[in-house]
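Every protein chain but one is kept in place in this view of the complex.
Presenting chain A:
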Amino acid sequence: MRYIKLPSENFGKFFKSLGEWGTLYAPVKRGGIYSFQEVHDPAEIALDYNRTMLPPKKFFFRPKEAILRLKNGRWEEEVEAEPTVLFGLHSCDIHGLKILDKIYLDEPADPYYKSRREKTLIIGISCMPDEYCFCKSLGTHFAMDGFDLFLHELPDGWLVRIGSVRGHEIVWENGELFEEVTDEDLANFKEFEEKRAKAFQKELPQEGLADMLDLAYNSPVWKKYADICLTCGNCNMVCPTCRCYEVCDRWMDAYSSVRERRYDSCFMENHGLVAGGHNFRPTRLDRFRHRYYCKSYFDPTAGYNCVGCGRCDEFCPAKIEHVKVLEEVRGSLK
């Protein structure tokens, strides 16, 4: 990895230069929440945001999108992707994208996701955890790859990690904005990381998590929470790794139709419904438990299906807390 420094006074210029690579999106504050929006002026960016409501997955796997268009009785493909720069992703969201990559880029690759992914620059930014974050427990609090540049806050600028060839190119073309890293910068970087590590308030003991959950299939805790849950599906929508979709054909006029897909949620009753009305997850309990099993699945090559971003907690209208549920389930085993 190559490390360089971006002094504070050059930040604005650097940000504007990114505009040459594509449309720029960054976290901004809208009402009480943060979201990734198109930004022209660096002053609009909420650099110290905690989390956006919708994760960056919305840029690659859209809440609703046409995948095929019917013209003259034939499906025409619609793979449009424009060069995009996503500025200010937190480490957990970069990990979230890596988990989605595993699914959408795996053969046969999803052409819509793939083309957008290839045309998008990812610029990470360091953050301080709030009361919902538990990424440290899952090892997703630091991104080793999956970005082009990663900016770490320093008292007088940013320590920049270069994570890709495109990252090198950006730095190369704006050479005059960057400086070499000094020992003092490294000491500051270390200090920030140590402070950050201590700031985590929530922890998910992941030791034996998958096995523990499997053993606790019949735990009464599932029912307790399923009874509180509103099955609204919010937790699915905001999760950076949830990616179930539903497909439907929609007529535009008498001659043309589109095949659309949109976010689906395993909390919806028809998620597991098959022909003849048989449902493989008929009760709210089945569906509630399924989500926890899916999120806590451990893939040896990609880790857990949860990156500890805390969105499902923050945006759950029933105030159900992911870690608390898992810990209670664990407790019920003893």
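Methods note: a residue touches a chain if its C-beta (ideal position, glycine included) is under 8 Å from a C-beta of that chain, and two chains touch if they have at least 3 such contacts; residues count from 1.
Here, contacts and distances are computed from a predicted model.
According to its UniProt record, the chain left out of view corresponds to "Cytochrome-c3 hydrogenase subunit gamma" among "2-oxoacid oxidoreductase (ferredoxin)", "(2Fe-2S)-binding protein", "Cytochrome-c3 hydrogenase subunit gamma" or "Aminomethyl-transferring glycine dehydrogenase subunit GcvPA".
Residue A:R243 is the one among A:R62, A:R243 or A:R284 that touches the chain not shown.
Across A:D110, A:D148 or A:D185, the single residue that touches the chain missing here is A:D110.
From the options A:K5, A:K202 or A:H271, the residue with contact to the unseen chain in the full assembly is A:H271. Not every partner is drawn; the one left out touches chain A at residues 67-68, 70, 73, 75, 77, 79, 103-104, 106, 108-111, 209-211, 213-214, 217, 243-249, 251, 257, 259, 261, 264, 266, 270-276, 278, 280, 292-294, 296-298.
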